[in-house]
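The structure appears right after this line, and notes come after that.
A single protein chain has been omitted; all remaining protein chains appear in their positions.
As written, the chain order gives the labels A and B, with residue 1 at the start of each chain.
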Amino acid sequence: MTSLLAVLIDGSIYASWLFLVAAGLTVIYGVMRILNMAHGSFYAIGAYSAASLVGWYFNNGVGPAWISYLLLVGAALVAGLIVGVIVERGLLRLMYGRDEILMVIITYALLLILEDTMKIVWGVSPYFAYQPYSELGRTSLGLLKVSNYDLALVGVSALLGLGLWAWLERTNQGKVLRAMIHDREISVAMGVNVRLMFTITFVLGTTLGALAGALTAPAISVVPGIGIEVIVLAFAVVVIGGLGSIGGAAVGALLVGLSRAAAVHYAPEFELFVIYGVMSLVLAFRPEGLFGRTLARKI
Amino acid sequence: MKNNKSNFSKYLVSGVAALALSAGLASGASAAENGKFRVGIVTFLSGPAAGPFGVPSANAAKVLVEALNKGDVPAPYNKMGINGLEIEAVIIDEAGGATKQVEEYRNLVQRQKVDAVIGYVSSGDCLAIAPVAEELKTFTIAYDCGTPRLFADNADAQYMFRTGLDASVDNIGAARYLAATRPDVTRLSGIQQNYSWGQDSWADFTAAAAKLLPDAEIVEEQFPKIYQGQYGAEISALSVKRPEILHSSFWGGDMEALVLQANARGLLEDATGLLTCGEASFANYKDQAPNGMIIGARGPFGAFAPNNELNTWFKGVYNAAYDLDPVYPATKMVQAILGLKFAAENAGVADKEIPTAEQLASGIKGATFESVSGTVEMARANGHQAMQGITYGQYHYEDGKASIVNAVSFDGECVTPPEGVDAATWISEGFPGATCN
Partner (left out) sequence: MRFDKTEISLAAVAIACVLFGFVSPGWLIFLMTIAFAKALVVQGVVMQMRSGLVSFGQGLFYCIGGYTVGMGGQFFGIHDAIAALALGVLVAIVVAMILGLLLTRYRDIFFAMLSLAFSMILFGILVKSQSLGSTDGFNVHNWTVFGWAPEVGAGSQQTVFTMTVLSGLVIAVLIHRYTKAGIGVICEAIRENEVRVEYLGLSPRWVLYGNYVAAASVSALGGGLTALATGHVDPEMAYWTTSGEFIFIALLGGLGHVAAPFIAAIVFSVVRTYAIEFVPHTWQMILGFTLLGVIVFLPKGLWSLVSREKSGERA
């Protein structure tokens, strides 16, 4: 019984983290048709910015701890905004209209450049921002002790998902974006300002990536390479859910998160294969992912 | 169909261009033979192993080489450079996998003409390099990698040496430390990265614990993917089994993240952590690791190194340069460079002469030399493998200062299998011939 409860809790926590990481990726893909390999680097930049800012705050001041949560989010927003605008205006803008696969490779080049840029800016020593994590304490559920920060992350992730959904479904801008996801040519013909929408989307995506990194930073040691590790995970979640679908990313994250937690508790030897196993299974039966739409074939 | 007329000329152009390019490279690469002793130093400068291992090692190499070139190092290493020759270090990145490392090793030896190579943190890289070192007849010191297969797979190695200890020593030492300080524990658990290092470490530890702590059982083992960084589910799975000891061979960011998360969730209060590589993050834990957590340094290195003259000097210069105390990878790098210097000066060649690889090998094979970690005996694997003791101790943090308490050392003979016996056999037979103080 305890372990079933543990699977549910661990699975939801992991899923909420996966969703945070995957949301930005799926938004960018949905609107811009760019599968952004550099998404992991945005995650890492968010983590580094947050860890260095929060670390600085606690090393130099005796201010109240709650400010550190604002710093965490603030660092991610600023970092995501700056990097997003620079990359979109400075690089991607020159490349629009190229082959989808070529765009993947362009973002791969970007990933290589950003990884070393981070090393130049932050070095290779670890950064820590554990205060926000340990400050919240923990909750005991029988033998199981759960970190409150992790539980809060589930809430944040759910709120963020709802917010994104409401924005896409309920606002004008969201409607324009959805129109672009459905059919770019027609929306352009209808007078949508594609350039502006692309900038907004890309910056939103990078900020989401950076936010995921910033919210993860307190629980980990921020070191080189953390971005590389999340790329494939985020890709898998997005592909399982259906590219470009926020709901799909949420379901994909839950599926992967729960399967992984179940594997850790009941069949640790399969843990290494879970993500790829789930992905292969889903794609075998739903070639476009769970919530992907089958596109009409154009002649 | 395409016009084939220009094809031939096109081909000729590209072929000639490629060959010319290569030939240009070949001729442009004769930087060697400048009268200096050139050492290739290979360690991680990028990726997750750079922070905990690679950069401290490279930094240690830089300060030591600088000091050696000035002749500033205490006796017996006060002679300038290596055998009176200025040392030139060529530092390259170990990231990228074994195939790339073999390519880079050949570049170092054949293009850059280094006189010796020191390096390799990754066991996979060590295993791939060992046969190439023999093929190219180049004196090579593996300074950190821990796989026992290094000399088991290359039994007749002539040019490959290792001045660090083999990983089975870490885990035999860990089990002995538990037997000495916590003989009544019954519930053991482990969490290891799912790759050779973690798998081998756990196999050695469980085998040794079965002999040294016969009443203890393994209640849970977890093998998360390397660099996963988040161990929520693993910590739950471990917690519900109520272990008394949590053994882990994690390192770097993974280890720091594990300690943070397991401590926040109470696992490290209920179970005592035992981290075989724990010393490498000594300065990073602060109050996030519980007092009493057992840490090791893969030998008498880093914070566990003795207070001899060499080590006191080294800690001083390292601290002056980087404002940090050296961690175990830094000590191990220094040990390897001192080993090389000892080999060169013990090779019986004239002053300011570069010894051949054979002379270097004969200079260190089976020898005993002084190092920052105390006396090193090249006493295993036909005199190619160093034998030293190992120390474990407990982390203690008080008033903003971290220290080590309850340190216990075990002699080399106590934790190292005799010559020609592999660790698994030695452990399963109950450590025959071990002499412990």
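The criterion applied here is as follows: a residue touches a chain if its C-beta (ideal position, glycine included) is under 8 Å from a C-beta of that chain, and two chains touch if they have at least 3 such contacts.
Source: prediction; values computed, not measured.
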Worksheet item: For the chain left off this view, which of B:Gln158, B:Thr181, B:Gln199 or B:Gln228 is in contact with it?
Response: B:Gln199
Fill in: Of B:Ala128, B:Leu188, B:Ile235 or B:Met255, the residue in touch with the unshown chain
B:Ala128
Item to complete: Touching the absent chain in the whole complex: find that residue among B:Lys36, B:Lys79 or B:Arg149.
Response: B:Arg149
Worksheet item: So which of A:Leu8, A:Leu70, A:Ile86 or A:Leu112 would be touching the chain we can't see?
Response: A:Leu112
Practice prompt. Pick out the residues on chain A that sit against the missing chain.
Written response: 35, 91, 94-95, 98, 100-102, 104-106, 108-113, 115-117, 119-120, 228, 232, 235-236, 239, 243, 269, 272-273, 276-277, 279-280, 283-284, 287-289, 297-299
Practice prompt. Kindly note down the residues of chain B that lie in touch with the hidden chain.
Written response: 1, 3-8, 10-15, 18-19, 21-23, 25-26, 45-46, 90-93, 97-100, 102-104, 106-107, 109-112, 123-124, 127-128, 130-132, 134-136, 147, 149, 153, 194-197, 199
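Keep this in mind: only the chains that are shown with their structure count from here on.
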Fill in: Gap in Å, rounded to a whole number, between the CA centres of chain B and chain A
35
Fill in: Contact set on chain A toward chain B in their complex
2-3, 6-7, 9-11, 13-14, 17, 115-116, 119, 123-126, 128, 130, 133-134, 138, 140, 143-147, 149-150, 216, 219-226, 229, 260-261, 264-265, 268-269, 271-272
Worksheet item: Which part of chain B faces chain A closely enough to touch in the complex?
Response: 45-48, 50-52, 54-55, 194, 221-225, 227-230, 232-234, 236-237, 239-240, 242, 252-254, 256-257, 260-261, 263-267, 281, 284, 286, 288
